[in-house]
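Of the protein chains in this complex, one is absent; all others appear in place.
We just call them A, B and C in the order they show up, numbering each chain from 1.
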């Protein structure tokens, strides 16, 4: 038997709160998804004005970051033609996302969940994901 | 050009709040999804203990209720062998849900969104969906 | 609650009329799709001789342009290996199209729909999409 730690709904709420606060600061309404360590969705919010396509993309980024235990922008850097990782972006019917904006959430070196952001540029998405994690770290019980 | 009214994120938050309160009263942790009038997700919460399969089922119920403008339990009643509606439950790759627990949200006769609940019995899911809508009606601005 | 403007069927008909007129001028029978602002199809026409694969591609271009609020050729320019957007072309099961020929339709800065064209070269598709929007602008009530 394995013992696993994973985010709960309160953790997810804090991450969404932090990511949304940064999104408002930069003036980009975002789709924000938080998954557990297996990649299954815990909570999602589409800020008013978030993109419809980003509903799925944000979830897929969070899924990928958690389930593959890797930031999606790291996959992106490796996913170039000629590199043996290339093609991973079509795996799982395209659900494995290599677009920047998905970050794994770690506690003592173990992945406990993932956060995925979409609607801005990848850099904006990444900054909001990071802000969500940092807000959670400051406020968790 | 058409003018459409749809739920915003604050509306969705109120519905989730009301549905979750009822879920706690009956002691069943639920997956709760709220979509806009086109069936696109606005917000989602998996209460701690909600089922993994219900992540998708709740979203599909909300999608169906909003996009088909019909409660999923009404589709269920019509979806019996020999009735010409039978088979609708496999439409859209099974995304069209006929399982009780999805309700359209109406304002002055027009559908503005949908709410879908999953993890309990259909009757429990339906009661939480109704509680979500009623909580929203009492508290909207 | 949000108030949204979206194309109606008469708008979509005008766009198809304009796109088809340009298609006849250049001698390329096209598939022409018009969606609302959420990316859901309003009208579609396959001109006699339009390609079967383009039935889906045209719809995906229109969906992407509307739901992501971005021309598909702009996604194409950003979707190069090493760029953090790379991989977006496989999102949503490949339904997010980065092939030129999808344009968002704007009214006073807000996206009210999308048009997608397929069967010619991307340049031909883009020209027909633009012609559809311009015809609509000249003739809308």
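Everything that follows uses one rule, which is that contacts are C-beta pairs under 8 Å (C-beta built on N, C-alpha and C of every residue); 3 or more make two chains touch, one makes a residue touch a chain.
Just so we're clear, the structure is a prediction, and the values are computed from it rather than from any experiment.
K.L.:
If I'm reading the header right, one chain is hidden. Which shown chains does it touch across the whole complex?
P.N.:
A, B
K.L.:
Check the options A:5, A:83 or A:123 and report the residue that touches the missing chain.
P.N.:
A:5
K.L.:
Touching the left-out chain: which of B:9, B:23, B:66 or B:79?
P.N.:
Here the residue in touch with the unshown chain is B:79.
K.L.:
I need the residue numbers on subunit B that touch the omitted chain, in ascending order.
P.N.:
Interface with the chain not displayed, on the subunit B side: 48, 51-54, 56-57, 60, 73, 75-77, 79-81, 86, 89-90, 93-94, 97-100, 121-123, 126.
K.L.:
In the complete complex, the non-displayed chain touches which residues of subunit A?
P.N.:
1-8, 11, 36, 38, 40, 107, 112, 140
Definition applied: only the chains that are shown with their structure count from here on.
K.L.:
Please state whether the interface between subunit A and subunit B is built from the same residues or different ones, using more than half shared residue numbers as the mark of same.
P.N.:
At the contact between subunit A and subunit B, which are copies of one sequence, the residues are largely the same (over half shared).
K.L.:
With chain centres taken as the means of their Cα atoms, state the distance from subunit A to subunit C in Å.
P.N.:
29
K.L.:
For subunit B and subunit C, let me know how many angstrom lie between their CA-based centres, rounded off.
P.N.:
The separation of the two C-alpha centroids amounts to 31 Å.
K.L.:
Report the inter-centroid distance (CA atoms only) between subunit A and subunit B in whole Å.
P.N.:
25
K.L.:
Specify, in ascending order, the residues of subunit A that touch 2 or more different other chains.
P.N.:
Only 48, 52 qualify.
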